[in-house]
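One protein chain omitted, others in place.
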Amino acid sequence: MANPILSVENLVVEYGDPKRSFRVLHEVSLDVGVGECVGVVGESGSGKSTLGKAILGLAPVRHGRIFFEGEDITHARGAARRRLASSIQVVFQDPYGSLDPMMNVGDILSEPLEAAGQSRRMARSAVAEMIERVRLPASAIDRYPSEFSGGQRQRLAIARALVRRPKLIVCDEPVSALDLTTQAAVIDLFIELQRDIGVSYLFVSHDLGVVRRICHRVAVMQRGEIVEFGEGEQVTRAPAHPYSARLLLASPVANPQAQARRRAAWLALREADRVLPAGQ
Amino acid sequence: MIGFIVKRLVAGIVLLLAVSIGTFFLARAAISDPTAGLLGTTATPAQRAALAAKIGLDRPLMVQFWDWFRGALVGDFGVSWRNFQSVNKQIAIKLPVTLSVVTFATLITAVVGTAFGLIAGLRPNSLFDRIIKTVSVVLFALPGFWISLVLVVWFAIQLKWFPAVGYVPPAQSLGGWLRSITLPAFSLALGAIVVVAEQLRNEVIAVNKQDFVRTLRSRGLSRGRVTLHILRNASPAALTVLAVMFVGLLSGAIVVEAIFSLPGIGQLTNASSQNGDIPILLGITVVSVIFVVIVNFLLDIALGWINPKVRVR
Partner (left out) sequence: MSSLSVMSDLAPSAPRRRSILSRFLSAPAGVVSLSVVIAVIAIAVFAPWLAPHDPNFVDLASAKVPPSAEHWLGGDATGRDMLSRLIWGARTTLLGALVTIITALIIGAPAGIAAGYFGGFFDRLSSWVSDALQAVPGMIILLVVAAGTRSNFVLIMATVGAFLAPGYFRIARSTTLAIRNEPFIDAARVAGLTHPRIILRHILPGIGAPIIIQTALATGIAMGIQAGLQFLGIGAASVPAWGAMMNEGFRHMLSTPLLLLWPSAVLGITIAALAVAGSTLADVVRIRTDAPSARSSGQVTNAAPADVVTGSFAYAPEAAAVRVDNLRVRYAAGDGAVEVVHGISFDIAPGEVLGIVGESGSGKSQTVFSILDLLPTGGSSSVDGMWIGGQAVHTMSPRERAGMLGTEIGYIPQEPMSNLDPSYTIGFQLTQPLRTVHKKSRAEADAIARAVLNRVGIVDIDRVMKSYPHQISGGMAQRVLIAGAIAGRPSVLVADEPTTALDVTVQAEVLELLRELQAELGMALVLVTHNFGVVADICDRVIVMRDGAIVEASAVETVFAAPEQNYTRELIAASLDDTKGRRELDAVHAAQTAATA
């Protein structure tokens, strides 16, 4: 990638005090290009969400560096971090917890703009435009989060991430709490917005199907390390690393014949692992 | 488990030290001239100076503190400033009365509170639950001494079931002892019962909604056994409240003892407060905190037994 918008180099994240620390990320490196979507897949405990948190400044980085547009933002705090808010935004998994239930949609969406010093009136018109962009009715602006379904709330969360016109959005499992059909619609919205605005995504997910659809390149994480990083097509269909292959073969396909073949392949791989334990 | 016990013990001792030191200086800061209270307003400056010298008030405050603290460390709280008798002895005479009442009240609270809380929690919004809730809202807020007055008027003066005043030592008559502490204990317990019951009720409702209860039922376990599972998981919060209530009962006993004319710690505290007899007040504070620490220690062990996560950590 010629000029990555984000690049992460040898990132190490540890929780706890230095004496009894717990290392969640081991020397993780990855980059995201302008207008590109990079997926991070893995199972629970793989550290994929921590990677997103570290980029947002919400996780303790012990070593390594994070560059955004060439600037080192690894330890940006206070005012420097707040300035980054105009460039880096987030969409969380939980469509119920990520919107303050006490505020109406207009206030929720204009909050980032007002925090940046915009006038209330200007903020409101930007908000109205965003609500239209995520395909919600204009009347949504005066309503409260509890009046929306999960998919609609996730649209609101996307709108909030977009109001400051960021260059990068960290998406932390943004569709995994949604029903299948809702999930498909929200993914298509993500893709459409990216084509229109040119924003970049770091897309964290546990679902290979989801990342295949939305991501240009995909990184597979296992126990805090990236074991494979490559073209989405290749990683999700013909993975090179044994763990990625196990991950792929373990996901059932919605087709009985194809699934029978996949299960047979999975059983064969499992048998092979038993003879020669994984990672040996 | 042993590490856990040691940790709790150390925490208790630290608390005891902090309260002892804090109370000593609080008392001396609150009372500018103790001799005024001890001798009354009619005393001459010379008399007051003599008393001050006798009880060591003329020495620097830190020296006085160290003197008291050294004694307290080995369990000697010195002598009263008023009658120069041993503080330990005076507390020892009064303590059994208060402990009888407070222990009895704690038992009543635990038994009745658990029963009410469990019944109400297993059937939320039933008639029983709503009655308990309505009564508990009011009983919780009303002070124990107010309830005492009602109980005295009703059960002692009108119905004459229990004596209105006085204390019978158990050595003299076990039945008489029970009768003499029943009304005071109930006055104290009523407010605490509803708090424990309310807490347990809410916990039972919360636990009952948890997934594992459905799974236990799906295994065919009887209603009674499932209830025991629920109770065990619901009890930590109620036990914690019970321990907090014990502290409240100690406080409440002071006023309740005045109403029932019980010769307990409360009476001694009140009299010493009127006289400004600081050594006795300090002794009482430390002794009561020792009891609180013991109760909290027992609570911690019980919680550790109930909740394996606490124990293992």
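Read from first to last, the chains carry the letters A and B; within each, the first residue is number 1.
The rule is short, and it goes like this: contacts are C-beta pairs under 8 Å (C-beta built on N, C-alpha and C of every residue); 3 or more make two chains touch, one makes a residue touch a chain.
Here the structure is a predicted model, which is why all the values come from computation and not from measurement.
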Touching the absent chain when the full complex is considered, from A:8, A:61, A:90 or A:159: A:90
Residue among A:43, A:72 or A:129 touching the omitted chain: A:43
Residues of chain A in contact with the chain not shown: 37, 43-44, 56-58, 81-86, 88-90, 92-94, 97-100, 102-103, 111-112, 115-116, 135-137, 139-140, 143-144, 146-149, 151-152, 155, 157, 160, 164, 179-185, 187-189, 191, 195, 206-210, 212-216, 231-233, 236-237, 246-247, 249-256, 258-259, 263, 266-267
Touch residues of chain B, complete complex, unshown partner: 15, 18-19, 23, 26-27, 30-32, 34, 37, 123-126, 133, 137-138, 140-146, 149-150, 152-153, 157, 205, 208-212, 214-222, 225, 229, 232-233, 244, 247, 250-252, 254-255, 258-259, 269-270, 272-278, 281-282, 284-285, 288-289, 292-293, 296, 306-309, 312
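Rule of thumb we're sticking to: only the chains that are shown with their structure count from here on.
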CA centroid of chain A to CA centroid of chain B, Å: 54
